[in-house]
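Okay, so here's the structure we're looking at.
One protein chain omitted, others in place.
Right after this comes chain A.
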């Protein structure tokens, strides 16, 4: 019962995939299972109902029944419909081209507003903006202090007036402050509140009327259950929100809330917040999320991450070396270091097609210490040894082990690993040649893409 949504959906759909012919009953049975997995994943029950009806209707239509591979057609329909639910295109933040841009953050208590405010500020700063944070949470003890600490950590100024002034006044004064100090984006952090608290909701309305924000972003915890939709609906009713930031998606919640919101309030999810570090906020791509849920892997995100982390020239060189099999330990080291730039390996593994749902890999935790050890071992070698590992004999091994604070066994292990890698590369380059003969796509199947 603790399998994640994509595992469950994949299992159900796998049963369909193999069938040459589908009866209405097959589809009914499969859809009942899909329905249960979606509900277990906290997808809103109304959304589930519509979703199931749509998939069923389309599955019983011509496109499936006349297809040679009806099972795969159903998988495709499920994917399409999932994407429809989440909204199809990425939705970007709206900026005011002529004047100061205002963002207002709102949400329930504990959704992660202050943290996300800091992350957003850091991102904007990186994009060349001059953000200002405004502390309008005068209710929770030490909330202002929290924003000040967060602001300092991302090196963005925070405007605060203590907790005795009304949030509306603070917002008003902040506008003047921003104008005077040349800030071009102002992010207003508000207090967490229940959507049924009329007084506090009206306070937000007042801030909105005063500031006229370009974006009103609702922060929503990815672990929220069936209530998520009600929360979004109510905030939307009062404020006409412009988008949602989904927080804490680095937990293992199945993200059903994400699936439901777009569908019910018709507001896009703009960002996902994925960790406690200040740079862990990412744009939300509905199509990629749908692929991830179906276990098709999020290849595009890996590529982007890699592009961000790898030096292109180095990558090209490495590719050339791989082909000619001149790959040495020096390359191995630089590759390791670039891998580290891509972020936690666990996250990357999740995104690889076919691996996300792999049972054996489930419990596997990538040991980042092991990577550090490997780095230390290579760094304890001389340049000559790195370029030509075959010269590493017994006494050299002893020296390297002592230098890196590891053992001879560890050094041996690494050298063996390196040999294996070289062998694998040989295979890869011959596979590539074969793939070309077949017309290029041959290799993809081996990577484990489901269709």
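One rule holds for everything that comes next: a residue touches a chain if its C-beta (ideal position, glycine included) is under 8 Å from a C-beta of that chain, and two chains touch if they have at least 3 such contacts; residues count from 1.
Convention: contacts and distances are computed from a predicted model.
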Protein name, per the UniProt record, of whichever chain is missing from view ("PTS EIIB type-5 domain-containing protein", "Signal recognition particle receptor FtsY", "2-oxoacid ferredoxin oxidoreductase" or "PTS glucitol/sorbitol transporter subunit IIA"): "Signal recognition particle receptor FtsY"
Residue in contact with the excluded chain [from A:16, A:34, A:55 or A:257]: A:257
Contact residue for the chain not shown (choose from A:16, A:55, A:111 or A:156): A:111
Residue of A:55, A:93, A:231 or A:329 in touch with the missing chain, whole complex considered: A:231
Residues of chain A in contact with the chain not shown: 1-2, 36, 39-42, 45, 108-112, 114, 139-143, 145-146, 148-150, 153, 194-196, 221, 223-228, 230-231, 248, 250-254, 256-257, 276, 365
